[in-house]
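We show some of the complex, not the whole, and keep each chain where it was.
To keep things simple, chains are lettered A and B as they appear, and every chain counts its residues starting from 1.
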Amino acid sequence: MEPWRTAIVDAGPAHIRVRGHDVLDLMRRSSFTDLIFLLHHERLPSDAERRLIDALLIGSADHGAGAPSCAAARLAASGNRQSVSAAIAAGVLTIGDEHGGAGERCMELIAAGLERSRRESISIDEAAGRLVDEAKAAKTRLPGFGHRVHTAIDPRVAVIFRLAAEGGLTGDGIRFALALEAALRDRVKPIPLNIDGAMAAVLHDLGLPPKVGALLFIIGRVAGLSAEVLEEYTREKPMRITIPVTYDGVPKRQDGT
Amino acid sequence: MEPWRTAIVDAGPAHIRVRGHDVLDLMRRSSFTDLIFLLHHERLPSDAERRLIDALLIGSADHGAGAPSCAAARLAASGNRQSVSAAIAAGVLTIGDEHGGAGERCMELIAAGLERSRRESISIDEAAGRLVDEAKAAKTRLPGFGHRVHTAIDPRVAVIFRLAAEGGLTGDGIRFALALEAALRDRVKPIPLNIDGAMAAVLHDLGLPPKVGALLFIIGRVAGLSAEVLEEYTREKPMRITIPVTYDGVPKRQDGT
């Protein structure tokens, strides 16, 4: 078998380097958030970039034990009881298009909208307006907007955009996301940006590819899942969980056929 | 890298063989249950063995949408919405010592009990009695006994043992499991064998190793998880599920520290 190639880690008996940086130096001097940035971006972050990534990871970590990711992790912790890895993985598996994964789709939307603004020589506001009109006509939702609990405003969004502004990191990604929010309000109804959308806008401006929109949420959420799993193991009895169910299918067969 | 070795499948451009059997012959003539037996046992089953394995797999497949495995699979189907594999895997991950995995522990218990009966030259009933006394003293539960819903008797157990008897497949595994059930009733309280325990007894008598006690349950349950995931995708809206939660931790900090 041909060796696999990688540009991330170079490890040997006498050294471990992450994108060229000695891991021992990183352990002595850098934060975990620095390493996360380095792993996905080939360079260490500035202070303002680190502040933003910290805020995104903290905002993603845990939103309550009843969220699908936390609930699935607890179900696996409760039934499996052999391996905490199994419980963390079960939680991760609930993350996707409908839970935590909107960041990836929203980054694709932002990139497409900005490309269209350039290609059609129209303003960002105009490009956002057209996208909203098209989504309205097609009756599709825009990824990164709306939240089940925070229907009026997701307070984490304002904090993230404020940190970006303070750090001089506001770019076209954030501008386009805000233009979409305004166009939704004017042309459909107020549907505020959620944390997935804010993350998408910021990650676009930091130069990261769309998949990082989902990956960074997963990295943050795993910290929360870990605490949820630990609590399930230490506070609760095994197999405590059953979900109530009603059957509405075909009635009992009389003849076994 | 050295090639991995395997004694299961031999596959090449012109042939696929499972433990020496041409897969095309198996596809034409055998049942899926035959193949499952062959994969784990190096030979095809007799008619009576097939009947038993079919019963075990059918009995394991689905016990209601609210079981931890089905609930976790539905949570992942509901949130992820990208990959049915993710949902099936989340369901599988809830299976372990407390949910569906008791078969493995019970097979180890049966093997140890029968070994003790031989070593100490005591009857199966006597060996079972000593095990129950020791578990009572240590306040541990015996794996394969008791069920949250079927507290009096798990009706699937009687069917399995009847099929074993009809097929002439009752061996020391079943005898020892029944001896344990009797000893529990006489020395502690009635705690009936559950389907994991019945499966363990039968698989012991079929000459399969303890891990198959967990693996066969997983194979059966995946069929049920598949139907649960399909129903979640086709009948329900994404992200419909939130579990109600009450917070009982430290109160709001006044100073942010």
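Brief remarks follow.
In this section, a contact is a pair of C-beta atoms (placed from the backbone, for glycine too) under 8 Å apart; a residue touches a chain by one contact, two chains touch by 3 or more.
This structure is a prediction, so every number in the text was calculated from the model and none was measured.
All together, the complex described by this structure holds 4 copies of its single chain type, of which 2 are visible.
Quick note on the criterion: only the chains that are shown with their structure count from here on.
The copies chain A and chain B differ by a rotation of 180 degrees on their C-alpha atoms, rounded to the nearest 5. Each chain gets a centre from the mean of its Cα atoms; for chain A and chain B, those two points are 36 Å apart. Against chain B, the residues of chain A that register as touching in their complex are 1, 64-69, 71-72, 75-76, 78-83, 86-87, 89-90, 93-101, 148, 238-239, 241-245.
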